[in-house]
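Yeah, one chain of the complex is gone here, protein chain that is, but the others are all in their spots.
Right, chain A next:
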Amino acid sequence: MEAVHQTEFRHRRLSGRPLVIIPLTMAGEAGAPLAAMVGTAKRDMTLLVVPQPRNRDQRFTFAADLGRIVMRYIDSYRQDRRGDGERSYYSDAPQILVPNHGGIKALADLGRMCRFRSTSGPYAVPDVVPEFGMWLTFLVDTAEMAGTSMLLPVTAMLSEHWATGQSTLEDQNLASLMAWIAPPDGLSVEQALADAENPDICPPAGPATSPEFDNRHLAPAIKRFDAAHTLGDPHELTTAQAELRDLVAEQVKPTWRMMWTAISLLRSVPEAPRAAKRFERDCVSFTSYSDYRDAGGFPQRKRDTAIGAAQRLSRLERALADFEADMAFDDPFVLADRRSAGEAFAGTVQESEPGRMVTTAKNRRVPRPYVTLRTDDPIRLAAGTKLISPSMPAGHKAVIASVHPDGDTTLVTVEVTGGMGRSRTPNSGTVPEPGQHLAYLPDPGWRPTPVFPASDHTPWTHSPGPDEPDTDSAVPEDAAAEEWGHDD
């Protein structure tokens, strides 16, 4: 019983200096941060604790402290630009790692809480708070996009590479996932799993803390802090604060250590070839947001507009299709998975017709060789599907001409349409030869970016008419307003 590889590569970039954040939140109060452990090395961590998470002043002190650390880290990547003029971009990008998807959600809530705060007037917050909020929101937004690497949950990176015997849901528990992959010395996977399920040995990786810890330790400690705060006794206050810090530190430290073990495990897996190309796109998007912030751009809106949402959906779908194709192209394990579902195939070339020429619509004679493969795969692709091949030189493109079942196997004839050079005879090695074994998968290909109406011209189908109340303004902005929580 142990975890097994399900990919040959790690398809996510792992930065040489990732910033690990373990956010903890308080139960029963939506979006109330309790603590965060943050740092760029196993031995260099900072623990930030909110002694009374219900107190909003303390929350924003926490946000400012965490914001300073994160912004110092992000700013360290806003140094070297590659290329010149408008098209230049930063040559490196930050990478924040959290334990699980819940961690991303906690950062999203924190970003939302911070990005609209005013730095002047009543209840002003330090300058870094809204800046931090906007950057967090940017990172959380990119994390929704498949294939990006600026904010990633470590459990997702691990379970992409290792298959365990647990359900997807159980795989989101860092401790039990690590128990499958690399049980501590001297323990079997079963023993390590039993430990992973015991919150006294392996406290939850957050953002929620163990309810037993909350009841037994956290609640009394917060009460003592409150009492000291009311009395205004500085000595008592320091003691209560130190006690809380120790309590929380005890809860996060095991996760912190496990995070760095997981990171070094992930480092031992070779990175997929195409991850570099995706990382370049991360750098470009990092640069463009950084320039937007430098120009004093607005915080991200609370809700997407109709046009913004449609644009975002098209980008998300595009990114997912590209990422899935990239993975299958790079990784024989992923390709095998697609093949077993009939979405890709591999076979041996039976015959080829390398000299076949056709006349294009522009009246040019071009080579369009036919190649027939025999495959055992349960192919489910129809004629007309455009293909790419990881086993042929770069640029190779083909289209399925016909699919004929032949006994238990299938004969697939493809027409080679690209990657043969510019001359009238294909360059050598660009047309598969009889006996050659090769794989094909569908080309996610180029698609025009959908064009939506201009963002200030939302059409009548997607916006309330002039005489209809605006759905947004129908709910007054301060509907959810509450007392600020000054308690002195």
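Couple of notes before you dig in:
Convention: a residue touches a chain if its C-beta (ideal position, glycine included) is under 8 Å from a C-beta of that chain, and two chains touch if they have at least 3 such contacts; residues count from 1.
What we mean here is this: contacts and distances are computed from a predicted model.
When the listed names "AAA family ATPase", "Putative ATP-dependent transporter SufC", "Mannopine transport system ATP-binding protein" or "NADH-quinone oxidoreductase subunit N" are checked against UniProt, the chain not shown comes out as "AAA family ATPase". Among A:310, A:336 or A:401, only A:310 touches the chain that is left out of the view.
Considering A:364, A:380 or A:437, the position touching the chain not shown turns out to be A:380 (whole complex). In the full complex, chain A makes contact with the omitted chain through residues 144, 146, 303-307, 309-310, 312-314, 316-317, 320, 341-342, 361, 378, 380, 448, 450-453, 459-465, 468, 471.
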